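Every protein chain except one is present and positioned as in the full complex.
Presenting chain A:
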Amino acid sequence: MHHLVRRALSVAIAAGLLAAPAATALAQAPAPAQGKVTFTVGIQSDVDSTNPFTGIVVEAYESYALMYDYLVSSKPEDVSPMPSLAESYQEAPDKKSWTYKIRAGVKWSDGQPLTARDAAYTYNRVIKGDFEQTNYGNYVTNIERAEATDDTTLVLYVKKPTPIMERLAIPILPEHIWKDIDGTEVKSFANEPENGQPIVGSGPFRLVERRKGQFLRFEANKEYWRGAPKIDELVFRVFLNADAEAQALTRGEIDFAYDLQSNVYESLKNKPGITTRSSQYPGFNEIAFNNGAALADGTPIGDGHPALKDKQVRLAISQAIDRDVLVERVLQGHGSPADTFIPPMYPALHLDPATKQTFDPAKANQILDAAGYPKGADGVRAKDGKKLELRLFVREGAESEATGEFVKTWLKDIGIEVNVKVMSEDALTEIIGQGEYDMFEWGWVVEPDPDYQMSVFTCGKRSYKDGDSIFADLSDSFYCNPEYDKLYEQQAGETDPAKRAELAKRMQQMVYDDAAYAMTYYYNDMVAYRSDKWTGFVPQPAPDGSLLFQYGIHSYLTIEPVKATSPAAAAAAEDGGMSPALIAVVVGGLAVVAVAGVLVARRRRTADADERE
């Protein structure tokens, strides 16, 4: 045998030795649970807590929506309010209370009946609670108390009229379980299955198994009042590595991959049996300006560039940004150019401005000339001896950093010098609260009820002082406009949806005209799933919206296998085998190792020979 071949072979044997434990284990691969229809969703951050008072990530809220019922929900077609556990609801003529008719005959998973008393208990617990306010405090600031007048009637008394009553997203908890968990215990209460006992809930699924950092397993509630789910089990499986998640989807280990980065998304395109989907999502990104940082009482703080207090400068910058390029190059087309702060996913509320701040460097230059910022010899504009040199803080991550570089180039063309600095989101949060920035790149996800998002632009949400320290509130632009605040107060008490939408549109127009932000894009939510095996998804909103992780549980009730196959056939279908590309990668990898090994060995032999001589 040629010695090179022999060496290559020995390398291969060494590799084989390392895989030996693999081979023994191979013979004992565990069989999946038989006969059950299981739908597995890959997620990239674990549910941080299954206690609805504690969790914060979107995956956690999804688990609450699976386990519990809510008074109201959001329609799949257009995300507008729809009755849920409350089959109907009505504001009292005196506008001092709302009455919810609770569905009769609903049962908790332990057989106890679910009544309006459970709902009243849950709401009162949040209203009077301390820790319980953490996740839901904003929903109940206007609610005085909750009362169950009989088993099917819940009355919520309000301090003043408020439209949020149609959007109350607090999961209704079983009083007979939660009354034993007091205000202290609730803080560390895990709400996880113990000794094989599932969590008591009323939702379409019940949590039966939880392994932190690994998976959550839910069992369908076949008695669910909206109809039995067509699957028997639902599993959320955590992946910390997006490539591994994509592998798992191609192999059929999982059926749905949620929240994909665009490179992984592209790698899954055109794979047999897999459908990739870029869905409309209620999130936007922006370049936020320091509109003049101050505390809520008006005391100036921070070190923002004074020119940014000038609306004309902000408008010019907004018109120097080419949003189509950002969508194409930063999002790879998975989004659309943005203008106002309520995304078009909410058609009833979104304002499509009549005149848009489109990309027009000539116009931007013109605005700055007219506003009194002439260009200096070095091409940088200045006013009163202060140059237009602005800091732009972007967040770690390809998308934010790329946006920063584009903006820097575009602003150079209109005589503004930009210094881009990359930092962590945590560091940036701190800096924003102190008002120590000129511009930064970030975004928001807008809830179906726009109140929270609209409050971001009110004077009262600017930073505040506690002792000697300044703390951030919601405002990240320090926009403050008394007229806007007036409209905000007005909409907060407007319970007629049409009138409120009108106010919301006027508020968006105001913020848009004042260019508090230069909005960049609305981005999509990217997922991939096994369309060869599953069907029956309900998009929200129709037809381009998300398939899972919606407002309300819709798809989980209707997802079903493509056609009824015997378990054996399904198993056969899952066994995809290796694709030619994969084999190429593997062989390539082994070849690299082998060649490198041989080369090193040869070198060593030569060296040894030298030493001996």
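We take it that a contact is a pair of C-beta atoms (placed from the backbone, for glycine too) under 8 Å apart; a residue touches a chain by one contact, two chains touch by 3 or more; residues count from 1.
One rule holds for everything that comes next: contacts and distances are computed from a predicted model.
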item	value
Name of the absent chain as recorded in UniProt (options "Carbon-phosphorus lyase", "ABC transporter permease", "Rhodanese domain-containing protein" or "phosphoenolpyruvate--glycerone phosphotransferase")	"ABC transporter permease"
Candidates A:Arg103, A:Arg125, A:Arg217 or A:His334 - the one touching the absent chain	A:Arg217
Of A:Val37, A:Ile102 or A:Ala248, the residue in touch with the unshown chain	A:Ala248
Candidate in contact with the missing chain, chosen from A:Gln112, A:Gln133 or A:Thr558	A:Gln133
Where the missing chain touches chain A, by residue	6-7, 10-11, 14, 17-19, 21-22, 25-26, 28-30, 32-33, 38, 40, 46, 48-49, 54, 56, 130, 133-139, 141, 187-188, 190, 209, 211-215, 217, 233, 235, 237-241, 243-245, 247-248, 251, 253, 424, 426-427, 429-430, 433, 452, 466-467, 471-473, 576-578, 582, 585-586, 589-590, 593, 596-601, 604-605, 608
